[in-house]
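In this view, the complex is presented without one of its protein chains, the others remaining in place.
Presenting subunit A:
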Amino acid sequence: MDAILQAQFQRVETALNTLIDSITSYNPSTQAAVNLVAADDELSKGLEQLAVHQANYARILSLRQTVTSLEGQLKGSLTALADLRKELLATPATTFPASSRHVPFDEVLQFAKNLAKYTAPSAIRPPPAKEVAPPEQTDQADVNMSNGVGTPANRGANDDPAKEKGDGKAQSTLTQAQKDWLEEASRAPFMPWPTDNIIRGGALGHIQGMINRGQDPATVLGPAEQEAEDKRRAEEVEREKQEQQEREAEARRRESAYVSGARPTQPPQAVFQGLDMYDPDEDE
């Protein structure tokens, strides 16, 4: 590139010198001027080529940079992959010893979830060192008091912002903490077994009610049996209706036989219209 430009500069210089010489020797030659112009054009072209050359060079440099960065990325990915593979092979897989018992843990967890409702009261906090009485005693008064003592002590940090909120609002609205406390106080004490209400409301209580009313539980049908019974009755009703319809159809046929038998005699009897006592539709 430089050599090309050098040559062109040289040509411009020569042409210029020739022209100057020709002018200083009072022998202006237009050819020299033309040569100069041509050389100048060549030079411009050369400069453009230089610009393109430099752009290309810059592009080459940037592409080289991209290549190195991508190579680096690739190397990094491959090393990471190799490390992961090593790690994966190194993690020990648990093998169950032959003596272990198969535990259906998902069933056990499901069972535990179902039981949680009945095992401990919903607002349970494990009794810590301080005197928080468990909120279930058979004495109702104790329940209210222990709840009153226990709840503020347990609510700790939530109390202050809750109280401030309470002061800011109107008196009719209660803060969440107060609402919860009221609900706890009114709720019946928790028992980890079915209470009297639950027992009375269950199947055995229901049967006891039936006995008290004089209804024999042995005659009461279960839901499946009841359905079967209902279906049978419906079928019977259907059958009866069909028979009824058949009987009616029979009767109508008999009547129509009567009618067709009676019709030929009608015109001769037209004279006795008023005295005609025979009504073909009447069925004795």
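The definition used in the following text is that a contact is a pair of C-beta atoms (placed from the backbone, for glycine too) under 8 Å apart; a residue touches a chain by one contact, two chains touch by 3 or more; residues count from 1.
In this text, contacts and distances are computed from a predicted model.
For the chain that does not appear here, its UniProt entry gives the protein name "Mediator of RNA polymerase II transcription subunit 31", which is one of "Mediator of RNA polymerase II transcription subunit 31", "Translation initiation factor eIF2B subunit beta", "Two-component response regulator ORR23-like isoform X4" or "Trafficking protein particle complex subunit 6B". Within the whole complex, the absent chain has one touching residue among A:Gln31, A:Ser44, A:Gln176 or A:Thr195, and that is A:Thr195.
Considering A:Leu115, A:Leu182, A:Ala234 or A:Val259, the position touching the chain not shown turns out to be A:Leu115 (whole complex). In the complete assembly, the contact with the undisplayed chain comes from A:His206, out of A:Lys75, A:Lys179 or A:His206.
Although one chain is hidden here, its contacts on subunit A can still be listed: residues 107, 111, 114-115, 118-121, 124, 126-127, 134, 136-138, 190-196, 199, 202-204, 206-207, 210, 217-218, 220-226.
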